[in-house]
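Removed from the display is one protein chain of the complex; every other protein chain stays in position.
Then we have subunit A:
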Amino acid sequence: MEIKVNGEAQVVEESNITVTNLLKVKDVEMPDMVSVQLNGEFVDRENYDTQIVKDQDEVEFLYFMGGGAQ
C-alpha cells in the first residue's frame, strides 16, 4: 500500500499495518518515546498496537524531545 510517512510517499508491503508494526518497519528503536499523528490526529500510545494504518493514510511521527542540565 502507499502511505505518506513524515511527508514522504512510501510503499509499505504489508497492508493495514498497525502503528506499532509501522514503527518497527521504520526502524524506530524506542516506540514508547515517539508521538504519532495519523491523518492529523494524535494516536494514543496505548492504541499503537491496535490502530490500523491504511492505504493513502498520512502518518507523522517524532521523538520525545527533552533533557536537562544535570
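Assume a contact is a pair of C-beta atoms (placed from the backbone, for glycine too) under 8 Å apart; a residue touches a chain by one contact, two chains touch by 3 or more; residues count from 1.
Operating definition for what follows: contacts and distances are computed from a predicted model.
When the unshown chain is looked up in UniProt, the name that turns up among "Fe-S cluster assembly protein SufD", "FtsW/RodA/SpoVE family cell cycle protein", "ABC transporter permease" or "MPN domain-containing protein" is "MPN domain-containing protein". One chain of the complex is left out; on subunit A, the residues touching it are 6-7, 29-30, 33-35, 37, 42, 60, 62-70.
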